[in-house]
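A protein chain is absent from this complex, but the other protein chains hold their places.
Chain naming follows the written order as A, B and C, and within any one chain the residues start at number 1.
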Amino acid sequence: MPLPVGGGDAVTAVAFPGARRRTRGGRLLSAVMPGAPQLLVGRFGAGLTALLVWVGLLAVLVLRWDRVWAAVRVSSGASLDDRVALVTLVAGLAAAWVWSFRDAGKVQELRWVGVSQWVLAGRAFSRNRLAVLGAVGILILYLVALLAPFLSPYDPSALGDLLTERLVPPSTAHLLGTDHFARDVLSRVLYGARISLSIGFVAIGISVTIGTLLGAVAGFFGSWVDTVLMRIVDMVIAFPQLVLLITVIALFQPSIFLIIAVLGLTQWTGTTRLVRGEVLSLREREFIQAAGALGFSRARIIFFHLVPNVLGPVIVAATLGIGNTIVLEASLSFLGLGVQPPTPSWGTMVADGRSLMLQAWWLSTFPGLAIVFTVLAFNLVGDGLRDALDPRLRR
Amino acid sequence: MTRYLIRRTVLAIPLVLGIATLLFFVINLAPGDPTQLMINPSMRAEVVEQMRANFGLDQSLPVRYTKWLTAFVRGDLGYSYSYNQPVSQVIAQILPNTLLLSGAALVVAFVVGVLIGIVQAVRQYSLLDQALSFVALFFYSMPSFWLALMMILVFALFARNVWDWPIYFPPSGTRSVDFAQLGTWDQIVDRARYMVLPVTSLALVLAAGIARYTRSSMLEVVRQDYVRTARAKGLRERTVILKHALRNALIPVITLFGLYLPVLFSGTVFIEYVFGWPGMGKTIIDAISLRDYPVVMGTSVIFACMVVVGNLIADVLYAVVDPRIRYE
Amino acid sequence: MSEPVASIEEAFPPSSDLLLEVRGLVKHFPGRSRGIGRGAGGHVRAVDGVSFWLQRGETLGLVGESGCGKTTTGRAVLRLIEPTAGDIRFRGQDVCAMDHRALRAFRRQAQIMFQDPFGSLNPRLTVGAMLDEVLRVHRLGGDRDGRRRRIAELLERVGLGSEHLDRYPHEFSGGQRQRLGIARSLAVEPELLVLDEPVSALDVSVQAQVVNLLEDLQAELRLTYLIIAHDLSLVEHMSDRVAVMYLGRIVETAPAAELYRAPRHPYTRALLSAIPRPDPGVGRVGRIVLVGDVPSPVSPPAGCPFHPRCPHPGKDVDCGSLVPDLEGKAPHFAACLKEAMSE
Partner (left out) sequence: MMTTRARIVLGLTVVAAACGRDYADGGAAAVGVETFCADVAPHVDAFMARMEQEHSVTDSARYGGTVVVASIGDMVDGMNHFVSSDYTASQNQQFVNLMSLIRYDASIQPQPYLAESWEVDDPTHPSTITFHLRRDVYWHDGVRTDANDVAFTYRVVTDPETAYPNAAFWDHYVGGAEGIEVVDSFTVRVRLSPHAEYLDPWTGVSIMPRHLLEGVPVSQLKQHPYGTQCPVGNGPFVFVEHRPQESWTFKTNPAFPTDLGGRPYVDRYVYRVIPEQATLLTDLLTENIDVYLAPRADQVPEIIRSEDLDLLRSVSRSYTLVAWNARRPQLADARVRRAMTLGTNRHEIVEAQLRGYGVVANSGVPPFHWAYDPTLADSVRYDPAEARRLLEEAGWIDRDGDGVRENAEGAPLAFTLKYNQGNQYRQDIAEIMQAQLGQIGVKVQPQVMEFGTMIAQLSGEERDFDATVVGWVTEFKLDDVDLFHSSRIDQPYAFSGTRNAQMDRLLDTLQLVVDRQAAIPLWKEYQQLLLREQPYTYFYFPERLNGINKRVRGVTMDARGEWVNIKDWWIPRDKRRAVQRAAAR
């Protein structure tokens, strides 16, 4: 019996509710002020972000022209930091402009077919105001971290005059005050962003990679592989992490790399369990069986079919993990085991300033707030992603 | 169930032994030994040697390991170099402190967390939901020692010295110095007063996580058919939420109990430090820097056991609340 | 009584005529206890000595209540699950002895289609990517353009269009997804297709469309089907022969028409009596209602697995001690002590 092409049971086409109007003159406006056309059509999140990035970066360019120029000149002996900052500045400006220009000129119609789970999750995410706020916060944080050499008013590790500039409260000269070495707290907080963010990012990168691999292997192969791996996980979980951290740090020199490595190598258990659980249930799903029936190799099944399908929860876990790691680094600093001076990390700054909480509140309060808001941003994004990636929780 | 419990317990033994062995070598590989920390030019090198001999540190690592393992298997945790007491006695003195602190924190955290989670789920995406999310996450995002210090500043120092609040709390310790002279009721009040700040600091962080979990678990359950059915039957919303949805929503939350134990115990380290609360976490850290190996081993093993037992309890609880799960 | 009664294993047609031969297939799952130290016993005997054959181009229906082992049988035949014991031959080749390479080749010739239209497609891949991957892995369809043409052709063959190429599984309806599952199986140009409850998850209106598609494809591509279903009428409609399973064993197998007309095993009778028929009459017995539950496959009853629930009037102590063989005159076999004697 011949069947009509497309079948009688096709999805009915529904106009997507958020279909946008095409903006006239949007291109022109976006060329001058990226983000403005998006704002005009009521897309405040995207518009404001683009505008903020554009204006902020321009302000840096103008106000800090001397430093930017110093970084541009090849002969000036600019450091790697400066070059990275320069690239960030240029790339950021270009990205804001190009995105806004192209976005404004695009036919404003949302695709409603061929939309992947990721895009759907993205749409759900973009409707979660707090999560978007967090995402914008993270964007700004990374920009700040990368642009630290242009933004910071002073050299973060240069000692000031110990007799006169020590522990100066916030003032116009030092917006966030100075520490016990007469160093500018603002500059240190700005530079500290790089340390804290990279610790979070790299350590979680390591742990998520290990966790996903081991979890997928344990879940997929099952039997003794699973038993052995899960015993190891049990052991690592029950192993007092702090004992390990302290001993390792005593054995080796406490360097930032060691801290990243240790944090990365001890936090994978959660991801492993998560991925294993997901894989165990996925393994029974028929599309994985089908992949086996189609003669796909195990590696292909694991990496092209299992892993992409557990990526959602893993990304959520990673986002939340970055926040946790930043807090953990701060906690380690409390025990004197964090990033060591003179490298400015937020954790070390909070921990070092804590005994002067009453005399010089600005020492630990500002880096502390930096930690709180960074971790908050990551957690908001993580929560938003969790809701967005889980179809059951979507609204 | 009994068989299941026995099997799990038997399975935990090699786990704990493995952890202990690993620990033994990890901490014994660290340079330095307890005698080096007592350094002082009046102390002759021979004296140091004598002390090492008195501690049995002059033996080789495998010998020490064998000795330690045989003693451990017999339940002897050894002798602390720094407390000059059997390790078991040291643990007996500090473990109750930690259990009290973390137990109270756990209870507070679960009660508060579940309540917040329910409110959030019932009013999903409302302003209240988002505000609670934000506040919970705000506390969750704080390094616990910082939160603890803030608590001390606000509820001990400023409350008493600056704002002159009628209620303030002592910044540190487990009881007042005149505790022994108090009557029974006053003793209870006294201990409770000293527990407020540390327990709150510890619980706030946990509660945020529990709230998030409860919220998503509730949201999932609320969409289930039986909840709809209950609604359709015309039951009051309160009954639907509390009687039908909550019970099922709590099932995944219970697994958090096992998951949170390690978090809780490492969290207590910082809380114990800040509040001068003599407990396991602080003892471990001090013992490591004093190279008091027997105490490190003893406390860590106890810690590992508690995590294992905690997971077991979580599994059992899981079976209790979820009739679908049967352990043979 | 002209032909002697023989067990089914003795009655297999010569190998040269057969696509698939299954003899004494057994699959035990380890008990539910987790981890090391699982207790003695506790094995789930999902499949317990199943034998059947499939000729090229024919359709065998495997029916039974849920949990009777039919799905396990279907998957063990394709070695998606490693059988515990038994002999499986595909075109005379021993499937169980196949190494990696041979198994891969076998996978091109024998495919499976799953029941759950929502679970059988990778949600992260577009239709195009999914089919393209199959072709690439098996080096079919040639270069990129060749593959694209082949994909379009496949989609068209199952009644979909190339406009669906860039869509994701969640953008399709259940019926469409089953078509996609068929397309995926067909991509490797198999000879044997195991259809595991192919339409049971679909709306009745859609079921017919898919069934028709399957029949068309069979005719067009000379496919051999092993249909696994609990829906007796579907099986009757599609199958040449039918095998009825109970507790991991085949209790009766016969050509479809014969089985439905003259079932010999009391269990088959009970099953058939439960089918709603549009045309009552034709000497049908009244509805037989089975008492008791299906026994646990962990501890199946001794003797005839069906005897605790058996309504046969001749049931006696032998039924509780002797395990009946699947016997009879080809092509009709049944595993019942009493029926064999009354024959």
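Everything that follows uses one rule, which is that contacts are C-beta pairs under 8 Å (C-beta built on N, C-alpha and C of every residue); 3 or more make two chains touch, one makes a residue touch a chain.
Fair warning: this is a prediction, and the values are worked out from it, not measured in the lab.
In the entire assembly, the chain absent from the figure touches the shown chains A, B. Among B:176, B:224 or B:255, only B:176 touches the chain left out of the display. When the full complex is taken into account, the listed residue touching the unshown chain is B:90, out of B:90, B:222 or B:304.
One chain of the complex is left out; on chain A, the residues touching it are 158-159, 162-163, 166-167, 180-181, 246, 249-251, 253-254, 336-337, 340-342, 352, 354-360.
In the full complex, chain B makes contact with the omitted chain through residues 30-33, 36-48, 50-51, 53-54, 79, 81-85, 90, 93-94, 149, 152-153, 156-157, 160-161, 166, 168, 170-174, 176-178, 181-182, 186, 189-190, 193, 273-276, 278, 282-283, 286, 289-291.
One rule holds in what follows: only the chains that are shown with their structure count from here on.
Centres computed as Cα averages put chain A at a distance of 50 Å from chain C. Residue numbers of chain C whose C-beta contacts span two or more other chains: 35-36.
Not a single residue in chain A touches at least two other chains.
Touching chain A in their complex are the following residues of chain B: 15-16, 18-19, 22-23, 26-27, 29-32, 124-125, 130, 133-134, 137-138, 140-146, 149, 153, 157, 212, 216, 219-220, 223, 262, 265-266, 269-270, 273, 281, 284-285, 288-289, 296, 300, 303-304, 307-308, 311. Within the complex formed with chain C, the residues of chain A that make contact are 1, 3-11, 113-117, 120, 227, 285-287, 289-297, 300, 304-305, 308-309. Interface of chain C with chain A (complex): residues 35-36, 75, 78, 80, 103-104, 106-108, 111-112, 114-116, 119-124, 126, 133-134, 137-138, 156, 159-161, 163-164, 166-168, 170-176, 179, 181, 184, 188, 203, 205-206, 209, 212-213, 216.
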